[in-house]
Structure formats: C-alpha cells, structure tokens
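What you see is the complex with one protein chain gone and the rest in place.
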Amino acid sequence: MNIDFSSEELAFQQEVQQFLQEKLPADIRERTLKEIPLDKESFVRWQKILYEQGWAATNWPMEYGGTGWTPTQKYIWANECANFGAPDVIPFGLKMVAPVIFTYGSEEQKQRFLPDILASNVWWCQGYSEPNAGSDLASLKTTAVREGDEYVVNGSKTWTTLGQYADWIFCLVRTGGPEIKNQAAISFLLIEMNHPGITVSPIITLGGHHEVNEVHFDNVRVPVANRIGEEGQGWTYAKVLLTHERTGIARVATSKKRLQTLKTLASETCDGGASLLENPAFAQRLAEVEIDLLGLEFTELRTLAAVSTGKAPGPESSILKIKGTEIAQFIDELYMETAGYYGMPFVREQFKSGFDGEWVGPGVISSSVPRYLNNRKSSIYGGSNEIQKNIISKWVLGL
Amino acid sequence: MNIDFSSEELAFQQEVQQFLQEKLPADIRERTLKEIPLDKESFVRWQKILYEQGWAATNWPMEYGGTGWTPTQKYIWANECANFGAPDVIPFGLKMVAPVIFTYGSEEQKQRFLPDILASNVWWCQGYSEPNAGSDLASLKTTAVREGDEYVVNGSKTWTTLGQYADWIFCLVRTGGPEIKNQAAISFLLIEMNHPGITVSPIITLGGHHEVNEVHFDNVRVPVANRIGEEGQGWTYAKVLLTHERTGIARVATSKKRLQTLKTLASETCDGGASLLENPAFAQRLAEVEIDLLGLEFTELRTLAAVSTGKAPGPESSILKIKGTEIAQFIDELYMETAGYYGMPFVREQFKSGFDGEWVGPGVISSSVPRYLNNRKSSIYGGSNEIQKNIISKWVLGL
Amino acid sequence: MDFSYSEEQQLLQNSVSKFIQQDYDFDRRCKIVNSDIGFSQENWQLFAELGWLMVPFKVEDGGLGGFAVDLMVVMEEFGRGLVVEPFLACAVLSGGLIADGASEAQKRELLGLLIEGQLQLAFAFAEPQSRYNLADITTTAVLDGDSYILNGHKAVVLNGGAADKLLVSVRTSGAQQDCDGITLLLVDTNTAGLHRHEYATVDGHRAAEIKFNNVKVPIANRVGGEGTALPVIGKAIDRATLALCAEAVGAMEKIYKKTVEYTKTREQFGVAIGKFQALQHRMVDMFTEYEQARSVLLMAALKMDANKGVAPKAVSAAKSRIGKAARLIGQEAIQLHGGIGVTEELDVGHFFKRLTTVQYIFGSTDFHTLRFAGH
Partner (left out) sequence: MDFSYSEEQQLLQNSVSKFIQQDYDFDRRCKIVNSDIGFSQENWQLFAELGWLMVPFKVEDGGLGGFAVDLMVVMEEFGRGLVVEPFLACAVLSGGLIADGASEAQKRELLGLLIEGQLQLAFAFAEPQSRYNLADITTTAVLDGDSYILNGHKAVVLNGGAADKLLVSVRTSGAQQDCDGITLLLVDTNTAGLHRHEYATVDGHRAAEIKFNNVKVPIANRVGGEGTALPVIGKAIDRATLALCAEAVGAMEKIYKKTVEYTKTREQFGVAIGKFQALQHRMVDMFTEYEQARSVLLMAALKMDANKGVAPKAVSAAKSRIGKAARLIGQEAIQLHGGIGVTEELDVGHFFKRLTTVQYIFGSTDFHTLRFAGH
C-alpha cells in the first residue's frame, strides 16, 4: 500500500503541467477560475486543443483514439486541470454517448460518430429525463413507432443540458407497446437536432442561467440505422452507462481547487479585527469540509483502484455522487458566507464575455448566491441523491 | 401578547422560592444538582414534603387535592425547582395513573387510590411495553382471562422504570380473544405487586444504572374491581394519557439549569491558554443549543397557552418530545466535551449514598459519559422519536 | 403570559393577509419584480392608505405604536407573499433611524412624508470591506464651513436606487473600525458628486452601489450628534433584523406547506412521493424547524417590546435560529420538489432565494450565533 507517484507518473504530471501552461487559453482559464459559465465557442476551442494533443478522450480505449490512461494518470490530469483552471469537457459526446457507441454500436456507427465526437466537430446532448418523470427514468413516454426504415418519434425530453447548442441528441424512447414490460420496451436512438419537428425551449434555473432545456419531438422521422444495438435493449445500455458515469461525478479536483480559492478569499476578507479565515467558526466549517473532501478523494481512489483491477464500479460508488454534491454545495455556502452582502447582486451583464462596465463586488465572490442556487440541481439531476440512497440500501446493504 | 408575570405571579414565584429554600433537604438538592440518581427513600421524603405543602399534584384538579395552577404557575414551579435542585416527582402515580383514575375510574376507585398517590404512600410503576414489542404498543400479548370476579394475568412487561420499588403496577392487558380487533381487546388493570405470581428482574442499562426492569406475571389473579372503566377500552384511556404526558417531556427547565451549570464548568475548565467557554467552537455549539432551547421553551409555552384556552395539546406537541430529548442529549455531549478524559471513569461506588472515599474527577463532570449513555434511552422510550415523527407526518401534515 | 393577538393586531393581520391573497399572487409579483423600478408605486400608496407605513412608529411620531409584535404581524404576512416593496429598507430601517436619532424638526419634516408614502429612503451603511461590522467605515465626512464633504463607497444599499434621500453612516473621526467617530448624514440623492449604480439582487429586490465624490452635505442634515451615531445605528439594524426574521418565518411557513402539498400529488414509481417515509420524516423536520423558528421570533419580539426596543441578544438568537431554519427548509423544499424546484417558473424557487439571502443580510447565521455567545 502506498500513495507515491512512480517516476513515470511524475514525468507525466510534468508533461500535463507544461501542456496546460502553454496551451490553455487565458480567457478560458480566467472565466473558469472565476466560475463564470463558458459559451459554446470556448468549449469547442478548448476541446479541439485537447484533440490535437490526443487527450480529448480520457475514458476511451486507445483503439478509438482514447488516451488509455491509468487511474493514476486520470487522477493527475483532473487535479492539474482544476489547478490551472482548465474547464471540464462537455461530457455528453465524449463521456456519455461515445461509450455506448463503442460498446454497443455497429462498426458503421462507430466510424460514423466517434471521429466527430473526438474532434469536437459535433455537439451532443442527452435525452433521458421527461417532464414529470423525475428520477423514475423507466416510466418514459416518448414514443418511436416504426414505419419501414424509420421511427416516428413523438414526445418531450427535459433537463437537456446545453441542448440549445446541440447538433445531435441521444434518446431513450419507447419502441414497444403497453403489452411489453416497461423496461424491455425502451430503445436507444441517435437523433439529429436540425429536424424541423424538433423544438428546443429554454428552462431558466434559479441562478438565472440558461443551461437546461426542454426538447420536443413532433413526428420526427429517424432512420432505424440510428438505433444503437437491439430494439428493447436501450434501458440496459443506459444503465451500464449510468454506473460508468458515477465516478467523475464526485468532482474532487474541482472542489479542492475551489477550497483553495476560498481560503485565499477568506484570508483577504476582513472580519472584525482579523481575517475571516481566522474566525474560528468559519475555520472549523472550512476544516470539516476540507477533511470530508480528503476522505472523498480517497474513497474515489479506492474505487478507481478496484476498477483498475478489473472490477466494475459497484453500487457503493453511489456515495461518490452523494458526498461529491454535498461537499460542492457546502463549499457554495462557504463562498456565500465569505461574500456577505456581495453574494446578493445579480448583475447578468457582467457575466457576458466582453463586459467592460464596472464590476459589482469582488470577482468570483460576487456571484456566490446565484451559483449556490444553480448548484442545488446537482443533488437532483443524474439520479437524485435520494435515488442513490435507495440504490445503496437495496444493492449494498441488502435492505 | 406579553411575557411579563403579573404581580400575583411574581408573588407566587417568591412563595415557591421561599418554600424550596426552606424545605428542600440539602442531601437531595446536592445529588440532584450533581445528577446522581436518587434512591427510593429520597424520592418519598421529598414527595411527602410536597404533599404537606399541598403541592404534590400540579396536574390534578383541585377537587382531588391538586394545585389547580395556571400554566404560568406550572412554568414558574418547574423553573424554580430546576434552579434549586429539587428533583422531579416520580411520574407513574401522580402524573400517569392518577389522571386515568380520576378521569375514567369509579368513585370507589378514586377514593381507594388517589389519596395514597397524593400522600406518596404507594409507589406505582407502568406496565405498557412488552418484550419485543418496542414502540408498537398495540401488539401486546399479556393476557387477562376472566374467571368469575377475577382476571388471571399471564405475560411479561418490560422497560418498567423503577419497578423494583413498586407497590402497584398499572397495565395494559389483552382481555379479548384473537377474534376481536387488536385495540378493542385491551383493558386497563391495576395490579398489586406483592402477588406471588409476580417477579421483577432488573435490566442494566449502558450507563450501569438499574432503573428499568422486566415484570413477569404467572397466573396472577386480579379482582375485576381493579379494572379501570370498561373492558376493551384500555387503549383509548392510555392514548389520552400519552398525549397528556407529552408536554412535561420537553424538560425545558432541567435543560436550562444544566446549561447554566455547564457554563460554569466550562469557564473553570482550562483549554489551551484560556477557558473552554472561550473556545469559539465550543461557544458556538453551546450558543446553538441554548438558542434552540429558548425556542423550545416558547414552543412549550405556546402549547400550554393553547391548552389553557381549552384546546387539548395536539399531535404537534410531539415536537416537544423530539426536540426536548435531542437538546438534552446534546447537552450530555457538551458535558463530555468539557470533561475530556474525566468523562470516562466508571466508579460505581462513588454514586452510592454515604460514599466517603476519594472522588475520581471533578464532581458532576466525572460521570458525563455514563450519563450520556444512559440518556440515549430518552429518544427511544415513551414512543420513540421515529414514532413521534410518524405521528406528526400523519396527523399534522396529513401525509 | 399571553400569546394571543390583540384585536388591533388581529385586524392588522387580516388586512395584510387579504392584500397578499387577493392582490399579490406570484404572477403579479413577477411583473412587479421585472418592472423598471422593481416595486409597485401603487402598492406603496396602498400601504400608506391602509396605515401599514405607520406600524414601525410610535404614536407621538404619527405611528401606530411601534411595537415589535405589530411589526412581526406585518412582516410575517409580507414573507408569505414575498413582498418586494421596500417596507423593510425604507420604513423600518431608515424610518427607525430617523425616529430614534433625529431631531423633532427633522422628524416632522421626514416621517410624515414617509408615512404618507411620499418619501423613499435608504440607509447606506455597508462598505466593500466592512462585512457585518457596522463600525468598519472608511467613508469620510470632513467639515468644511457649514457643510460636510463626503468621500467613499457604500455597498449593496438596499432600496438605494429608488431612494429620494439616503441616510449615510460616515466617519467624522477615529480609525477605520472605531466605535466612536461615526456620524449619520441625510443626503439628497440628486446632490452633485453622488453616483448610483442600481442593480437587481438575486431575491428580486433592488440595491445599489453608491459612491461619494466630494459630495457636499449641509451640517443641518446631520442626524443626531457628531461621532455618536453607532448606538442608534445598532438599534435600528437590530429592529430591522427582527423584521427580516419575521419575513423569513412567513416565507418558510409558506414553502414548507407548499412542499407538503406538492408531495401529496407528485407521483414517482406509481406512488405519491409524500408516502415515502424518508421524505415524510424530512418534512417533519421542516415543520419542526418552522415551529422552533417561530417560537424564537416571538421570544425576540416580546423581549424587544418588554425592553423598550433594545434586545440585541434576543435578536441574535432569533437571527441565528431562523437562519438555520431558513437554510434547512429552503434546501429541503427545493430537493423535495426535484427538478421543477430549481426553475424560475415555480414560486417555490423564489421563496428559496429569499430564504437564502435573509441568512446573510444584517449578519450571517454564524455572525449572530457568536454575537449571542458574546464573542
């Protein structure tokens, strides 16, 4: 048992640092560190830089252009990215649909879709949740009725993150009638967004962000060739993917970086006669979350280590989601505590790129309340924390 | 709306103070303030003093010898008792069986039982819970089969507090067969403890205390005249009593006094360069529980005020049980924090009356861990806090 | 001891409650929030006509009596409706400062107009570096003949954009955090050298950054003595804090009840989610937090009235406890509503926003917990 990096790993760390130093655009870095949402152009620009480096797909096998990194290399990568202020890649193509395609797709589908995902030529979004379905994914109502070589799709998807930019959407749709058992009636379809029957309507969240959308399908005709794998197996594919996705969700590296930023801010914030960082009540809360994050980091490393010895991440990895979101949300609260009155101003203009007016409040702090509000979603989306607890209760504790 | 005492109330407060000053025995006071369990003799001695003063039954109507006090008077009484270190009266006779007797008992039963309860001539205990029944009171199995003018009682009761001292026990027993709906088969019986078919076996709790017992009934013959009210109505009587009892359970006055003691102790406890009371982490926890207790005090006062305008305390008074036990248990933890290493010694001898050896640790502090352990029961007994939440959920929130 | 409302209080409550229910539904509130000035002048006039603007003031100042319990009655209802009209910033906070600190002449000039709804005031006390320390003041006022010359920057001034006049806490002597040397000045917002940058706050209210660049204020505009304003300021802030607490209690009652109702209708896996015991117990916790919060509010209001308006420890107890309750109830309401809870579309999210900001206005929960503890 040890936590030392090998000399190869240390060399890799240096390579990563050098790359980020040289290639990460300053404007993207600044917005990321200030926790201001990026626009599409910035995301694409950064992903193309990663593509050129060969580092776009850290979770793909090498045969499709992935990095083939070890868990330790991924750990190093995530930490350095957070430290330098490199944004996370948009996961819908690279991390969500691609694994389904390279695991369950046909040879033709792989060749057709994977290169554009890798090169960030195509923006994907996710069509799982439906209005009123909440965490009960299997109850979905969007139908795909087969007519010859096409499916005719009708229904609505919701909470579609950044769907306003998307070229393609991957969807779970109902291909079987009511006579078929719920989950066996579900198929996995890839649908091009430029179809006239598709409309995207924005959902504005509490922090004032337009991040999520409703996507409506009105007699959208989709070639059968765009179905992944077999009809009626969509739920199986999606579930595998959901477990797969659970590790990144802890966002340990990001939370570590945010805590570090927070400490600097608190040390510069006056609180009575000393700095806020010296306020023992604040220091205690900060220490508690820092320690909990240390624990989470090692919980994630233990999971990764188990995965690297060939085990699939088990349902116990649900705690990564639970603790990861709890910690991130708690850090949001410490930001608000640090901001005091300046957490409240809600000045949308100053988050637009190119804003050159007078900034209200000191930098990253001044949007701490909107960010807190917006981040409440993280314990609701992606299988709410309550659903995660049900999973652990049933599959780990056997209750 | 106001919180001032009237001049009559202020005069009453003085009367109470003077009484406690003059009549509370010093040894009882000392043990109570040190939170060392009293023996039977001390309880009886104190209750007889109260009886002579006419203040034994603060919750009885005046016609039976009760004080007839207003809620404010009871509030004053409870606070002054806690301040002076007067112990709570043992509730089983005065507060638990007596209200059932004077509400539902016959004239003959009232005359037979109430005077001895009032004068503390007879020690009562409670026979509700049964082994393995937990909070599911209605599932009880102790049977009372009618034979002529007697019931023949068989079964076991458990968690019978201070049953080792008792002359009488009041019991819920099953008088109906399995054909009768569960709760309609239950009757309320008074049983003398000196019957040869009764055995009492001690249950030692985690703090090392012998407070609770199991009581076994082996063909115990009980005159039908000892049944309260009608056969099959016992559950109804008990339930009324349970709601009635919920207010005292908050133990606000005791917790206030304990917090005050704790502050003194913490101010005398060295912590680094200053006192523990000046340690901001400790001060913050202390302040939080003190504030929560202020809230509980007013929640109780609001409930009492509603009762005094003729309303029965509703199911929302369940929060008095929940918060009251949570706060008391949290105070136990602050005592442990203050005690440091001295919370751990478990020296039974030094709690016996007449102990004159060398005391380990500083006074009340030195038994803080055993007390914490023992007090965990308070959120389990008397309808566990989970049951209280079910009650609020169903009857207040309508879920 | 008596916990019942007087007949007058009952009438007041009915009157505000009727307004909230009939004239302040969520859609109307949204329109008001998105309007140019961010509140309704018409409503403000109505508040004046119905006598609500008299509530914070003593009878001798033209008010209703100025009892904390009366104020609580109004603010609880305003909380239930998420009212954005600047009752707190203008009438309670700024009005309170004048009632407490101003000369009879100033009172006559200002309070009548305020109570008639003809004068908008704001109190500029916070600065970019001050956090919750009311004495941390770098805005200076230097006497020059019979005027003060003001320079400095006041941050997040509630109602600062709409205000006709500002009350400004300035330093006339002493070092940055000294308790002495703080003076209160009344400044017309159209005075030369005064710059305002108004913006929306996240909870649907408005605030402004206000900068003073050699702003000239006649000495006659001083409210109270020179250098001795801090106690008056502290008292006014405490009173406003209590009012804010009452607003929060009203809002949390609404949101916990809405959550309970929502879970009775919302189905997942074929069952109303209110049937899930894990959620039931969490809603019981919300209910319990609400009841405890309301109890501490009552305690503080009664103490304030009993102590002639001064009850800093009780106010800090209330702010601390209510902040804790607002946090739990707000977060749980959103979590139990699920996705719909984090959208702008539903009113619950807007209650959540206000229940978030109230945790930080006039001192955070931690700040007041430690203040209660005497630290």
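Each chain carries a letter (A, B and C) given by its place in the written order, and its residues are counted from 1.
Here is the rule we use: a contact is a pair of C-beta atoms (placed from the backbone, for glycine too) under 8 Å apart; a residue touches a chain by one contact, two chains touch by 3 or more.
As the structure is a computational prediction, the values presented were derived from the model and not from experiment.
In the full complex, the chain left out of view touches A, B, C.
Contact with the chain that does not appear here is found for just one residue of B:L118, B:A166 or B:L276, B:L276. Contact between subunit C and the unshown chain involves residues 276-278, 280-281.
Contacts to the hidden chain, counted on subunit A, fall at residues 1-5, 71-72, 75, 280, 283-284, 286-288, 290-292, 294-299, 301-302, 305, 309, 316, 319, 322-323, 386, 389-390, 392-393, 396-399.
Looking at subunit B, the residues touching the absent chain are 129, 134-136, 139, 158-159, 203-208, 269-273, 276, 279, 281-282, 285, 336-337, 339-347, 358, 360-362, 369-370, 372-374, 376-377, 379-381, 384-386, 389.
Just so it is clear, only the chains that are shown with their structure count from here on.
The geometric centre of subunit A is 38 Å away from that of subunit C, both derived from CA atoms. Chain centres here are Cα means. That of subunit A falls 54 Å from that of subunit B. Each chain gets a centre from the mean of its Cα atoms; for subunit B and subunit C, those two points are 43 Å apart. Along subunit B, residues 280, 284 each make contact with two or more other chains. Counting partner chains per residue, subunit C shows two or more touched chains at residues 366, 369-370.
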